[in-house]
Structures are given as C-alpha cells and as structure tokens.
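With one protein chain held back, the other chains of the complex are shown just where they sit.
Order of writing sets the chain letters: A and B. Residues in each chain are counted from 1.
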Amino acid sequence: MQIASRARRIGGFVVLALTLAACSQGASEPANTQTPEQITLLTHDAFAVSDGILQDFTNTTGIEVQVLRSDDAGTMLNQAILTKDNPIADVMYGIDNTFLSRALSEGIFEPYTSSSLSAVPESLRAGGQVTPIDYGDVCINYDKAAFENDTPPVPQTLHNLTDPAYRDMLVVEDPATSSPGLAFLLATIAKFGETGDYTWQDYWRDLVANGVKVDAGWTEAYYSDFSAASDGTRSLVVSYASSPPAEVYYSEVPLDEAPTGVITDGCFRQVEYAGILAGTDHTEAAGKLIDFMLSPEFQEDMPLNMFVFPARSDATLPSVFTEFATVPDHPETMDPALIDQHREEWIQQWTEIVRS
Amino acid sequence: MLEVRDLAVSFEGEPFMHHVNLTVPDGAVVAILGPSGSGKSTLLRTIAGLESPDAGSISWNGELLNGVPPHARGFGLMFQDYALFPHMTVGANVAFGIEGHPQADRRVTEVLEWVGLAGYEHRSVGHLSGGEQQRVALARSLAPEPRVLMLDEPVGSLDRALRERIVPQLRELLVRHQITAIYVTHDQEEAFTISDQMVILRDGTMMQTGTPEQVWSFPANAWVAGFLGFSNIIDVDVSRGVATASWGTFDASALADGRHRVIVRETAIELGGPLSGVATERRFRGGHYQVTIEMRDGSTLEAELDEATRVGDTFAFSIDPEGVVGLPDSPA
Partner (left out) sequence: MRRPLRIGDVFLVGVPLLFLAYFFAYPLGAILLKSLVTNGRLGLAPFSDVFSRGTLRGAIWFTVWQATASMLLTLAVALPAAFVFARYRFRGKSLLKAAITVPFVLPTVVVGTAFLALLGPTGIVDLSGTVWLILIAHVFFNFAVVVRTVGGFWGNLDPRLEEAARMLGASRWRAFQKVTLPLLRPALAAAGSIVFLFTFTSFGVILILGGPRFSTIEVEIYRQTITYLQLPIAAALAVIQLVGVTSILLTYSAFQRRRALELPLRPSEEVARPPRSASDRLLLSGTLVLSGLFLGTPLALLIVRSLRTNRGFGLAAYRALGTRTSALFVPPVEAITNSLLIAAAATLLAVTIGMMAAAIVAYRTSLFSRAFDVLLMLPLGTSAVTIGFGFLVALGKPIDLRTSPVLLPIAHALVAIPFVVRTAVPVMRSVRQDLRDAAAMLGATPARVWRRIDLPMISRAGLIGAGFAFAVSLGEFGATSFLARPSTPTLPIAIFRLLSRPGTFPQALALATVLMVLTAASMFAIERFRFGEVGEF
C-alpha cells in the first residue's frame, strides 16, 4: 500500500509538472478580453532578440509571436519544405543566399513586399518573395598578437595565403558541414573562377600545399585552433566580420582595440531573408511581423544579439560596431541560383582536392 | 483427505508416470521413497499444481482440484533448496503466506518457536546456516496452516548428524500438530522414521505401499529390497525347510519347497554355527560392525555383528531363519 501511494504521488507530481511546463510554453499572455492573434516564426538557433522587443510588437499590433527554433538554416529549410502542405509556421526567417534558390524553387513562400523595403539597399534585395533583414560577411580573421612584429605582415589578399610566409597558419571549415566554410569556398570560386589560368581548384591546391587545416565546424576552428581564442597555433581563421567587435563586447576587461582583425579581400556576403510561408492563415499578421523586422527598433537591436549588420541603411550601429567592425567595400557575391545548381559538385570537388 | 486417482504425468514431453494412486488420510504422514529420477518430485509438483497431469484426478475431501492454480489449493510445499526469498528477512519470509491476516505476527512467532528459531524475525536470510535456513523454510510453509504440507527432500543438503537429529523432531512436530504431510526422499531411513505410510517409486511406477514395518518386513520384490538396503539377496533351493545356496545350507522353515529368491537380513547372521567364511572387510558403525563375509565360492554376504572379527580371519556363523524373507520374484 505504501509503495503504491508513494508511487502515485510521485507520478502525480511529474504529470503536474509536465502540464505546467506545457502550459508555460504557450504564450505567456497578459489577461486580454479578446484572444490575441498568434503567429509562429520559424527560425534557426542563432536567432536572439532583446527582452521586450517582441513584446513591443505585441503591444503595438495585438499579435503574439511564438518562436520555433531549428538547428541551422539548412535544417530549417528542410523542415519548411517537408511541411509545405501543412506549414508549422507563418513566417520563416534566417534563410540565406546560399539556400535561397532552393527555397524559391520549392515554392514555400508567399510573395510579399514590405512597406519598409525602400530603406534596404538594392544590392541586398532578392525579388518579391523574400525580404532581406540582415547581412553578415564571412571573412578571414587574424590574430593581431601573432602579427605584432610584422614578420610576416598581415596578409592583404586571398592569394597571399598561398605564400610560404604564411605556411601552417590558416584554418578553415569544411563546406559540407559548415556555413562559413561554404561561404569561404564560394568566395574563392567567385574570385578565381572555374576557367582560366588560375582556377579556384588551383588556389585550393596551393592552400593545401601551404598547410591549411580543415575543421568540421566554426566551433572547432575558432575555439580549438585559432590562436586568439584558444591555445591553438593557427593565427588565421575563417570567421565573420563581426567577430572582432564580439570579442570586444564580451571581453571582461575593457579593451581599446579589438584583439583580432579582418582581411577584407575575399569576404563573402551572406544575406538573411524573411518570408511568409505559403499556406498560412495569418498572411496579414505575418506581413506585419516582417515589417516590424525591418523597423528601426528591431534592426538596431540585432547587432548586439546576433552579431549581424542590419539591412536598413539608415539603422544606427552600436558603438562597438562602429569602432571595431570592418565592413568590406566589395565583398564577393554569387547568384543564388548558381549556388544551388553547383553546390554539391563544388563541395565534392573541393573534398577531393583537400582529402588527397 | 487427499486422494490421487490414476494419475498420469509426462516429463519433458514423454509419458512418465501412470496409474499412480495415493490416499493421504488427515493427519497422516506419507513418505514417497525412490531413487533420483523415479518421479517423486514430479508427483509432488503435480499434486501441488505446479505441473498438470495428463490424466487422472487429484481431490481434497471429494472436491476435484484439477485445473485449480497452485495458489488456490491451500497446499504447502517446502522446496529442496528452501527457495527462501533473498530480499526479505526471516520474519518477512515466514509471514509471506499470511500477510494481511489479523493474527499474522502472532503466528510467525509461534511457528518460529516450533522450529526452534525464536527471535530470528529480523535476521537476514543470507547469513543463516544450512540448518537454520531449512527451519525457516519449514516455518514459512507451516505458517498458513496448509491442508497438506509437502516436503521435497527437506534435509537433503544437511550433514548426516543434523539429519538424524532433525527428522525425528520433524515427525514429532507433524504429529503433535496433526499436520497432513507428504514427505519425499531417496533415503530409506528418513522415510522409515518420518512416515505412517510409505510409497516406493521406481521410474514413475509405484512398486509398493504400506506401513514402514510392512515394507521392511516384506519387500515387494528384489529391487525394493535392494533399494531398502538389503544386500543379501540370493537364490536358494528349499526342500523341507532347508535352503541350499551355492555356498551351504541353512534353516528356512518359513518357505515352501522349491526355488526361491530370498533376503537374508544382515542382522540375521550370528557368530558361531555351521557355516564358515572369511571376513574380507570390516567397518565400525558406532555400535556394531558391518562385515563382508566371503564364502567358499566367492560370493559375499553382508553381516551386522556386535563383535569384531579380524579382517582375513575365517570364522563360523549361522543364519537365523527368522531373518530369511522370501521375495515374490522368480529366481534365476
């Protein structure tokens, strides 16, 4: 008897706890007389906004936002495609130019033009189905401490990296499993091309000959091999243009200078878009959310949370960005359709070159 | 009263026991005696309900028990290796069959006293000696006041001295509390000590039933005799009260003329007399000597003698005709 009743109590507690947890997952809404409209935003795991930003949206529009997170953009896109007929969300944010073409060809979006689109530079726009929200540049970061005495000097171009002076200094990520890795590969393809005297394949062969290290992902490259962030020996790493400001921002000791710098040659621009998922019942509300994402409030909140640059050209950047960030003037770009068409082939060619 | 009628039981798929009949009156102790493989445990388990018979019936006071599951028969079974529950104390083990009954605690104390383990309630089962475990197992099976208590070789794993002490005590306990019991063993001495009635089993067949005295005095055949420990089974020609064996003659006034297979009890051989033989082996049994006598023609007789005879000595002996029992078997 004792056993049974104690077991029942424990079981009851767990059920209660589960129920509470399940309930707390739902929108923690203020008591409203009318049930507020709720829309769902599907995004990837790097999505972060300050407390209260989404609450501001709800206060202004009466619409509540539930956020669904996927692991990364590729996973998110797969999820959207698989649930096309019965979408699990109303808005998708975080699709970038490397995956855009595929998303468009699968027809998962409903066309929408935001009223704030005019504030976004032409170079970032990508047609009527998606709205650009932010961008980031994948660039080579260097450890300033390693280049202190200027021998060798900080490399200025991608081509410099094949110079024996920079032997065994570079660490990159595998494009098959890493988004910045893929971006860097695309940058080299865009820069050196597939035909001519010196193709991108030649470039990579030279990099391999010069001792380039390949890690599976950004975490390993940055936190295990990059000398500025670990005990590793590599002073050059493929990372983001926003990495130096992040280092300053998170530093415990206030810094006058960023410990790392960015090589502006061979950066690849990644633009992130938001779109309304076709099949949603809340088209209007979804549109409002996208408009909100292009609003100055949201755009100016993004840099310090997601370490990206706002798409709006008139958004004010936080000081840590203006002081410590380098924005390349001419980053490499590539037509999303081209990326989609050749991605697999390029990665496989790259793999063959690097593995041998 | 337990009645087993015409029982047939299979063992591992093969038919094994048939035409088994048994009646156990209330308060009686019945021993089932037989060598290993004779089917005694199978019979017990079938009566208990742990195995199903192929044919026949088991009934208690006229109520048919076929198909009734073991936990509903009201029988107790004391297992060969005790099967004490290792995760419970002595008290919990003993109380298992009567949990929830209002007088359970009192009964536990009572049966533990019966078996001489008063105060053992909180002991852990794993630390008990063999004898103690056996008594706990006994107490456990007695606690629910079973209609019939079945004991499957309960003293088999105990040392001889302990066995010889416990079995009479066990009988005394069973009789005092008028417990109906079936006692299974392969040891004839235990069977003789404990039972009111004996059943002798061989290969699934009942060889003989009767009181211990009856069985002892008149074994049903040579096999039973041999099993009961009789060593001297010889074929003789009897003519006018005199039996002639291959090595000599002796009085056999109880037998009719003709060729017989007889038992000569070991106790019937006495020192001094017309026969002679050589003592080839002698074993001291703490009260008497077990002597092997080799006769002229090489055959041997086993004798139980009070006095020592030196090994290798030829000595004279006689056979008491009271100790000569005829067997129904046909001689060679």
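By definition in this document, contacts are C-beta pairs under 8 Å (C-beta built on N, C-alpha and C of every residue); 3 or more make two chains touch, one makes a residue touch a chain.
Fair warning: this is a prediction, and the values are worked out from it, not measured in the lab.
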Exercise. May I ask you to name the displayed chains that the omitted chain touches in the full complex?
Key: A, B
Exercise. Based on the whole complex, identify which of A:Ala176, A:Ala278 or A:Met334 touches the chain you can't see.
Key: A:Ala176
Practice problem: Would you indicate which residue among A:Gly74, A:Pro132, A:Gly261 or A:Gly275 is in contact with the undisplayed chain? | Solution: A:Gly74
Practice problem: Write down which of A:Gln129, A:Ser239 or A:Gln270 is the residue touching the left-out chain. | Solution: A:Ser239
Quiz prompt | Contact set of chain A toward the excluded chain (per top definition) | solution = 2-3, 6-7, 11, 14, 17-18, 21-22, 25, 40, 42, 45-51, 66-72, 74-79, 81-83, 86, 88-89, 99, 102, 174-177, 182, 214-220, 222-224, 229-233, 239-240, 243, 246-247, 249-253, 305, 307, 343-344, 347, 351, 354-355
Exercise. Can you list, in ascending order, the chain B residues touching the missing chain?
Key: 48, 50, 69-72, 74-77, 79, 81, 83, 85-88, 96-97, 126, 140-141, 144
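FYI, only the chains that are shown with their structure count from here on.
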Quiz item: How many angstrom between the C-alpha centroids of chain B and chain A?
Solution: 88
